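One structure coming up, written as structure tokens, with questions to follow.
Missing here is one protein chain; the remaining ones are kept as they sit in the complex.
By written order: A and B. Residues from 1 in each chain.
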Amino acid sequence: MITVKKLVKRFGMKTVLRGVDFEVQPGEFVALLGPNGAGKTTFLRILASLSRPSLGEVRVANYRLPNQAAAVRARLGVVSHLPLLYGDLTAEENLQFYARMYNVANYALRITEVLELVGLENRRRDLVRTFSRGMQQRLAIGRAVIHDPEVMLFDEPYTGLDQDASSMLDEVLRSVAAKGRTVVMTSHDLARAEDLATRFDILSRGVITASITHRQLGRNNLLTFYKNALAG
Amino acid sequence: MASKTLITDNKVKNASFSKAIAAVVWKDLSAEFRSRELFSAMLVFSLLVILIFNFALELDIKTRQSVTAGVLWVTFAFAGTLGLNRSMAVEKDRGCLDGLLLAPVDRAAIYFGKAISNLVFMLIVEAIVLPVYSFLYATNLFQPGLLLVILLGSVGYVAVGTLLASMAVQTRTRDVLLPILLFPVVIPVLIASVKASGGFLSGADFITEIMPWINLLLVYDVIFTAIAFMTFDYVVEE
Partner (left out) sequence: MQTKPIALKVLDIASVLLLAVATYLALFYAPTEAVMGQVQRVFYFHVPAAWVGLLGFIAAAVAGIVYLVTHDQKWDIIEMAAVEISLVFFFIAIVLGSIWARPIWNTWWTWDPRLTTAAITELIYIAYFMLRAGIEDPDRRARFGAVYTLVGAVSAPITFMVIRLFRTIHPVVIAGGDPNAQGTFAMTGGMQVAFFFGLFTFTVIFIDLFWNRIRLGNLAAKVEQLKLNITN
């Protein structure tokens, strides 16, 4: 589903990604971990078609980036730590806007579906600027799945959420991932990542230094694995 | 390598160009209609500028006639930057610009959507300023010629302004930078609009004194709309 070969990203003369090789099979849920400044957000932005690779090959859903970016975007859902929502519009109107931008057919029905999925049906006519951070994140996920994408990218989705909101987000993420979607998520929250993901990759200093599946890891070993990977 | 896809290729059709533009315009107008923040700011600002001009220039009836066009256009130019800044700031705020870029729509459609919304806001403000000015100074500003000039001038202003605002909002200095970038480049529009407006208000001869300015406005509008939507990609994509 996602194939990345020797990806290099430079900003001016600073090289952030130094030849990343990365592959995700359909249906996998990959947690991308790593210290700050490793390039996780940059990497995700490239996968999301928001940034161009300097060198290397990137394919998402069998389409090449950046040449076939439009085809990729139609099949991609992205949730970042910013909600990407308009405060002065209601939840319903926000979803309506994105449904139109993604050319979703018969979106009235789909909007209700999505609102129920993220547990915001009763707030559909409320302005987004009145929402708490947790609610905004949930609506953001709604925005990201409205066009039923095959691939989902989450960049630090738990940032700024309290325990309750995080648990709610957990549930939503699980149901979203359950539909056979391919998911890549970056997170600092190792415990949550361990719970949700089927595979863990470590990105450090611009390259993937380690990769392990959930089965290989066993229970509660993620922190040890992470520390070892960074030390080595 | 074959992969199972949830959506087959022919079911995924991207939104057409005009649909995308319509969606963006609808979004901007709905949001603004609800909060009216941008709109009230532009309007109050315009009225204040007219008020200041009134005391700063101390006009008798005769002088007033010759400076009306200038006063109006200075007002529009400054109120316009408020609108442009705010319109792009909304996108920057919650990362919405990324939201727009993630959608499978042509970047030019995003440009046209924003430009049209900006134009609508500017025209609405102008539509209110005109009667207010007419009322305060007992002049009739509702002449078709004048309205045409205001339309053409606003189009040129907004065409360049939307592009430059998109750049300004991505810099460290943000709002402050827009007038500095915009005014030197939009001078032809301001001069032509003032001269044409003044011409219509004083009943000057159309062919010799007004038409050259209108032609200039048309040329400017066409050229800069073209430049703007062709370079918009480079301004928003990384």
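Simple rule for what comes next: a contact is a pair of C-beta atoms (placed from the backbone, for glycine too) under 8 Å apart; a residue touches a chain by one contact, two chains touch by 3 or more.
Computed from a predicted model, the values in this text were never measured in an experiment.
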Of the chains on display, those the missing one touches are A, B
Which of these touches the unseen chain: B:G95, B:G145 or B:P212?
B:P212
Which residue from B:M88, B:A103, B:L177 or B:L201 sits in contact with the chain not drawn here?
B:L177
Contact partner of the left-out chain, one of B:A22, B:L148 or B:M167
B:M167
In chain B, positions touching the absent partner:
160, 163-164, 167-168, 170-174, 177, 180-181, 183-188, 191-192, 195, 208-209, 212-213, 216, 219-220, 223-224, 227, 231, 234-235, 238
Touching residues on chain A - with respect to the absent chain
11-15
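One rule holds in what follows: only the chains that are shown with their structure count from here on.
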What is the distance, in whole Å, between the centres of chain A and chain B, each centre taken as the mean of its C-alpha atoms?
36
In the complex of these two chains, what residues of chain A are touching chain B?
1, 26, 45, 48-52, 61-62, 70-71, 73-76, 78, 80, 82-89, 93, 97-98, 100-103, 127, 143, 148, 150, 179-181
Could you pull out which chain B residues touch chain A in their complex?
3-7, 12-16, 19-20, 22-24, 26-27, 30-32, 34-35, 90, 93-96, 98-106, 237-238
